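Here is the structure we will look at, set down as structure tokens.
Rather than the whole complex, this shows some of its chains in their spots.
Lettered A and B in written order, each chain numbered from 1.
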Amino acid sequence: MTDKKEIRLPFPSPPFWELLGIEVVEMHEGYAKLVMPFHEKLTQPYGIVHGGALFSLADSAIAIAIVSVVEPDKKLLTVEMKINYLAPVKEGLMEAEAKILRRGRIIPSEVDIMNNNTLVAKAIATYIILDNDKKL
Amino acid sequence: MTDKKEIRLPFPSPPFWELLGIEVVEMHEGYAKLVMPFHEKLTQPYGIVHGGALFSLADSAIAIAIVSVVEPDKKLLTVEMKINYLAPVKEGLMEAEAKILRRGRIIPSEVDIMNNNTLVAKAIATYIILDNDKKL
């Protein structure tokens, strides 16, 4: 995480990232790596990380992979996303590596989440780049 | 939400629900309704609720719809889930209504999230009921 300070995002760290403990550690041309450390606050009743926390990390990683290839004044939104869970997370760092699959107005992307050298989740998402004057 | 106190879950309110502000307001045979009020902590850079927060609410609603039909000693896990976002959420209450589509060891389910009388997200998920002795 030593390179973290060099990553300049076109926005301040979002409140939801602060809440969950999500941080960007790498970002280049169509790729991003974000991490989230295990914390008890992220867990569901069995003591493992809630699927929604993993999804949030995955979705955020894709957003940053896309931010890396669009002009800074463009807005982007998640159209849809699908995630498969492969193993429970009980400790350690979750690392999400996202890459875009194609450029354009509609951007399909994929993301893998690793934890202790195991693939714990994989997702595919579709993002849309909004027109500049588009109101949310 | 007047009936809320009468809902007895087979587990205490999970830490991740506390973090996001998720609460169960209805639960019966294969159905559950959970709510999450808008809060600034849930937002992404455009000031709207992060897709991961909506997904977390949706996933939690499905879990409770399934809890309503399985024996209390059974464990259940999300195999996969897919969500489509239809409109941004900027205020008010998010209400997720989940229902199971079929009983069995593999349980497919769907969930709609409403906000200000608008469908803001729709998801389909697959859950699995674990054998009692299954370690996570």
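Observations on the structure shown:
Basically, a residue touches a chain if its C-beta (ideal position, glycine included) is under 8 Å from a C-beta of that chain, and two chains touch if they have at least 3 such contacts.
Computed from a prediction, not measured in an experiment: that's the story for all the values here.
The complete homomeric complex described by this structure file contains 4 copies, of which 2 appear in the displayed model.
The criterion applied here is as follows: only the chains that are shown with their structure count from here on.
Inter-chain centre distance (subunit A to subunit B, centres taken as mean C-alpha positions): 21 Å.
Residues 11-12, 14-16, 18-20, 40-46, 48, 50-53, 55-57, 59-60, 63, 75, 77-85, 88, 90, 136 of subunit B are the ones touching subunit A in the complex.
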